[in-house]
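These notes are about the structure you will find just below.
== chain A ==
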Amino acid sequence: MGTIEIKGLSKNYGDLRVVDALGLSIADGQFVTLLGPSGCGKTTTLRMIAGFITPDEGTITVDGAVLSSPDHVVSPENRGMGMVFQNYALWPHKSVFQNVVYGLRMQRPKLRREDMRDRVAAILDTVGLAGYGDRFPGQLSGGQQQRVALARSLVTEPSILLLDEPLSNLDAKLRDKMRDELQEIQRRTNITFVYVTHDQTEAMSMSDRIAVLRAGVLEQYAPPRQVYFRPASVAVADFMGLINLIPARVESYDRPTATAEVELDFGARLGVPAADGFEPAAGEQVTVAVRPESITIRPASAVDEDPFAEVSRVMMLGHLCYCVLRIGEVELRVQTDNHVDLDRGDRVCFDIDPRRASVFPASTTSESAPAKELV
Partner candidate 1 sequence: MNAVMIDDQTSKPPAERRARHRRGSVSAKLVLGAAAAALVVLVVYPLFWLVLGSLGGTDKFTFSNYLRVVSDPGLYDALINTLLIATGACVISLVTGVPIAWLISRTNIPGKGLLRMLTSVSFMIPGFLSALAYVMLMAPNNGWLNRLVVSVTGAEKGPFNIYSLPGITMVTSFGVMAYVVMLTSAALDSVDSGVEQSARILGASRWKILMGITLPLVTPALLASALLVFVQSLALFGSHAILGLPVQIYTLPTRIYSLFAFPPDYGAATALSMMLVLLTVGCLYLQRWVLARRSYITTGGKAGVHETHDLGRLKWPAVIGCHAFFALAVYFPVGVLLLTSLMTAQGSGLTLDNFTFDNYFAVLFESSLTRRAAINSLIVAGSAATLGVLLGALIAYINFRLKPRGAKVLDYLATIPLGLPGIVLAVGLVLAWIRLPVAVYGTLAILLIAYLTRYIPLGVRSADSALRQIDPSLEEAGRISGGSWLRSMAEITLPLMKGGLVAGWSLIFVQAIGELAVAIMLFTVGTETIAVAIYQRSEEGHFEEVAALSMLVLIATALILGLTRRLTRASVTRF
Partner candidate 2 sequence: MRSRIPVLLTSAALVLTACMSTPDGPDGPSASITEITDQATLDTLVEAAHEEGRVVWYTSVPSERAQQIADMFTKEYDIEVVVQRSGGNDILQRYLLEKEAKRVQNDVLTISDPAAFINLQKENDLTCFKPRNFADVPTYAKDAGGCWISTRTNAMVMAYNTEQVTEPPAGWGDIVNPRFSGDLAYVDPNFSSGSLIVTAGLANDLGWEWFDKLKAEQPFIVKSNNQLMETVVLGERSVAAFVNSTYVAEAKAKGQPVEWVFPEDGVYLVAAPSAVVSGAPNPAAGKLLADFLLTEAVQQLMIEDGNYAAVDGMAPPEGQPAIEDMNVLDIDYNKIATDGESVRDQFNSLIGSAN
């Protein structure tokens, strides 16, 4: 079993509120990612789950037992969890075998020596390091060290595994590979994974659910697709990837379908779903968020009534292509396939897929996040 129930969790460092009234339920066997920019409180939260940090408020309950509360914290060694550290934290004075067997040696009642040896061998095999037991961490490559760290945390068969940006020190190719393997291991063992990262691709590709944190506050806790397409806030939308934020005015709002009829800054009218919990009133200024891939371009014809724009930049990334369109005061980033033939100054028409856009209150648009520069 590995269910985690976090309620009202807060932590202050001096005046800084690092984690603010966080609530989170993690079901057994789930792969949950704590996602957010650095300083958002995700690592602090993970370390509170691990028992390294005592919360100032709130509780962490695992399988019905309160493990952390402001006045009582079960120490890390008695939580039966596993943890993979960002820098792997392998003990340089112990061999791979000694590193991995450590957790088994700590178990009570004592395990038999042969059992320990077998289990270490099995887990090393799982992570693809069979036969590396006698090496020392210093003799291994970064990827191999990563696998040892994983083996060390898995060998005790914990019901919960905590991972603190485990892939951030690997190069891009290895990172992709390990991502697959981590997911594979999680599926097979059915261990609850709590994974901390600032990389939304990692979060999207592996998680069952993503918890997006910002400045200590949980902004959204949902499956990847929902976080991506139905972000709870502009901030989440922005953090999950490139997004266009278009000023607009509400014409009308239909409560049953939660859809707003809006007029965009440059004149187009669309029926766009409102963000969860937002009920815009007619006449209200709002922001419409649209992802670049939800806009399609086609060449402009003289008779077209659709809005048209001027291409101000084209960026070919290989597998796809980004265009920046200018229409009035607004710049739109659009993702196209890689064989469109466009040049600066071309006039194009575009369509926005309203079902994949969201309406947010305008107040959050003004300063929050000028859309990220193209990479």
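As a working rule, a residue touches a chain if its C-beta (ideal position, glycine included) is under 8 Å from a C-beta of that chain, and two chains touch if they have at least 3 such contacts; residues count from 1.
How were these picked? Simply put, all candidates are chains of the complex that A comes from, given by their letters.
Just so we're clear, the structure is a prediction, and the values are computed from it rather than from any experiment.
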Candidate from this complex that touches chain A, chosen among 1 or 2: 1
Of chain A, residues touching candidate 1 in the complex: 50-52, 64-65, 67, 72-83, 85-87, 89-93, 102-103, 106-107, 149, 152-153, 156, 162
